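Reviewing the structure listed below.
Only one protein chain is missing; all other protein chains are in place.
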Amino acid sequence: MDIFLVTLLNGLVYGMLLFMLASGLTLIFSMMGVLNFAHASIYMLGAYFAFEISRYAGFWPALILAPILCGLIGAAIEVWGLRRVHHNGHIAELLFTFGLVFIIGRAVQMAWGMLPMPYRVPTGLDFPLFRIYGADFPAYRAFMLLISAGMLLSIWVLLKRTRIGLIIQAALTHPSMVSALGHNVPRVFTIVFAGGCLLAGLAGVIGGNYQTTEPGMADAMGPIVFVVVVFGGLGSLAGCFIASILMGLVSTFAVVIDASFMDLLRPIGLAFTRDDLLGEILTVPVARIGALVPYALMILMLLVRPRGLMGTRDT
Amino acid sequence: MIDGMTGAAALGAASARPRRGVIGAFWIGAVLVAVLLPWLFFDWSHGRHSGFVVSMLSQMGMMVIFALSYNMLMGQAGLLSLCHAAMFGFGGYCMIHFLSAAGDGSLPVPMEVLPLLAGLCGLGFAVVFGYMATRQRATAFAMITLGIGQLVTVAALMFHHFFGGESGVSSDRTNASSLFGISYAHGIAVYYLIVAWTVIATLAMFALTATPLGRMANACRDNHERVQFMGYDPRAVRFLQFALSGFFAGVAGGLYAVTYEIVTFDALAAPLSANALLMAYIGGTTVFAGPILGAVLITLLQSGVSLMSNSWLVYVGVLFIVMVTFAPGGLAGLILAHVPIRRAGRLGRLVVPYVRVGLPLLAMLAGFVGVVELASFMTIGEAQGKHLVLFGNTINASSVVPWLVSVVLLVAGGAWFWRAAKGFRATWDGITADLRDLT
Partner (left out) sequence: MTEAPALALRDVRKNFGATEIIRGVTLDIAKGERHAIIGPNGAGKTTLFNLMSGRFPITSGEIALNGARIDGMPPQRINRLGLSRSFQITSIYHRLSVFENVRCSLLWSMGYRYSFWHMLPRQRALNQAAEHILEEINLAARRDTPAGLLSYAEQRALEIGITVAGGASVVLLDEPTAGMSHSETDYAMALIRRMTQGRTLVMVEHDMKVVFDLADTITVLVYGEVIASGPPATIRGNPAVQEAYLGQLAA
């Protein structure tokens, strides 16, 4: 029971972090049809910027400045890059962001080197919030939950209660119609892209010291964020939220389970030892398979329901 | 619908085919060059081939097959696959196991035929996973392949029996017999095996483009709905095209295994799939031979540039972005755009504009390379204790002068290039307008 609760909490924290990243990507993907391959790279930039800023000014200014920097970079990419490529089609835009991954990745390596950066949890938040079944639950994790919940609320308010939010909502599902109605869709696109990058940057700020800040972090987070976006569905932030939490929980729980398929079969009397591939598949602990589960889930979803969990548009 | 090529670029490429005799001569010439090239670098004093050159040329051969097989999906069927390396790698792993089996006598298949078996393994893999992936198209397809790619990479690290875990599997290529009694101990023999298979595979893939399936794949790319109203199931077309492309990817993987005698999970992983995409796209997806060009170029850059600079990924990234923005037809598309001009005898008019544009371009490139390399040496090089050496002179990456030179070259060169490019564009448009009036 104790492991369950702790894992549940950790899974929620990870899931919310995923949501912060995935929500920006979903907004961009749903509205502009662009699958921003560089989204995780912006996340990485957010972490590195936060590290730099916190070296000179502390964590709290970093929390505000780093995401803004990422948003500005996103705006620049959209205006000077994506907009030019837009008339070549969606695949060209996707490939453009693909090229950005290489450039940003190397730029980060050049600027900060190949080793992980000592981006630490700020001392103000580095204490155990409460003890649960003998394990400490760090205050920083609660802080992460707070920030991500706050962000979720802000997005909700922005979308549901402001005029620009209304336009964005409409453009999420019917971009061409919104354009036909006379709205400055390019500007809306820029705002959404920059906003998505800002969210990614914010995720980087709080995720960078939860995980390690190193040049490989984009490659580590990237694929699973895509899984979340696709699984949750196009045009639906609610779907994205559910998918994030689900994937977060699944990934976290899978690592903890110290059993294998063989253990499932044993109670019903089917136990055998085989020293070949089949035996390997059956005896591999679920913890190692855990890495596979999100991808398997995504493939299943795409086969059964290509729109995703709560998608409102086809890809 | 996936449509990365501007209509004009794609349509332009289609109508700019050179004469058939020219094409035939070109291909024969290319094969001859491939056969003779290693001898150009032969070390006559020691009586042996340059290991580096033979290795790089072998790599090129494999990558040509790999990139062409990728274009069967991307350029011909309009499918963006992000797991192409999975079939390549699987073919490679199977080849290693075949070689081991040949070693203990349980597989008496000669070396020359083994790549065919590796191809069949790639085909099998593509059939199983392609059945899932091709149920969808466009972005959903791409995402499924992304998932498959990740799945396979993780699985390769998990299941040691077949994949050998992190250290991979290895074997000895001399285990296999030969139909012609050739010993494949030396790299040069393997190279010629690769040349032979590259020619066979290229011819086969080219022939495929002129079959009913090949044409219907094009039709699905252009208008996936319409094919249904002509009696075709687009899913079946996608599936078969995916399976066949998996065959050739497997052949390439098999040749990889023979060359290096070891296969690790890198041969399955995302970076290699990305490579296929780069090679096909930069070379040009709208022309059959485009990926060949891309494969040769990227391999050259990878082998050559990565020796001199470890920022080669930045250059690839920038090249890629530039191509995506300004030349979606790839290099082959750019070259073919000159064919109607040459046919009308107006090519000479472009010489001066090219020089006018080329000089500032060189300056800009020099400046860009300078900035990137200086930055790289200032940060990473520092940590690794390396120094930037240009023509034998060590350059201090922290001093102002080289930075100033590079930045000036980049900015001034860039501005000059911008103006020259406008002039070039005007000349080009003038010539093509003339041509249109003539026809």
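Note that the chains take the letters A and B in the order they are written out, and that residue 1 is the start of every chain.
Convention: a residue touches a chain if its C-beta (ideal position, glycine included) is under 8 Å from a C-beta of that chain, and two chains touch if they have at least 3 such contacts.
Since the model is a prediction, treat every value here as computed from it, not as a measurement.
Trainee: Using the touch definition from the header, name the shown chains in contact with the chain that isn't displayed.
Mentor: Its contacts among the visible chains are B.
Trainee: Kindly state which of the options B:Asp43, B:Glu166 or B:Asp233 is in contact with the chain not pictured.
Mentor: Answer from the full complex: B:Asp233 touches the omitted chain.
Trainee: Per the definition of touch given earlier, which of B:Ala207, B:Met308, B:Val322 or B:Ala426 contacts the omitted chain?
Mentor: Residue touching the chain left out of view: B:Ala207.
Trainee: So one chain is hidden, and I want to know which residue out of B:Cys94, B:Leu244 or B:Ala280 touches that hidden chain in the complete assembly.
Mentor: B:Leu244
Trainee: Considering the complete complex, identify which of B:Ala34, B:Ala219, B:Ala274 or B:Ala420 is in touch with the unshown chain.
Mentor: The one listed residue touching the chain not shown is B:Ala219.
Trainee: Applying the definition given at the start, please give the residues of subunit B touching the unseen chain.
Mentor: 7, 10-11, 14-15, 207-208, 210-216, 218-219, 221-223, 225-233, 236-237, 240, 244
Note that in this section only the chains that are shown with their structure count from here on.
Trainee: Centroid of subunit A to centroid of subunit B, CA atoms only: how many Å?
Mentor: 31
Trainee: In the complex of these two chains, what residues of subunit B are touching subunit A?
Mentor: Contact set of subunit B toward subunit A: 2-6, 80, 132, 135-136, 138-140, 142-144, 146-148, 150-151, 154-155, 158-162, 274, 277, 281, 311, 313-314, 316-318, 320-321, 324-325, 328, 372, 375-376, 379-380, 383.
Trainee: Going by the contact rule at the top, pick out the subunit A residues touching subunit B in the complex.
Mentor: 33, 35, 81, 84-85, 87-92, 94-96, 98-103, 105-107, 109-114, 223, 226-227, 230, 276-277, 280-281, 284, 288-289, 291-292, 295-296, 298-299, 302-303, 306, 315
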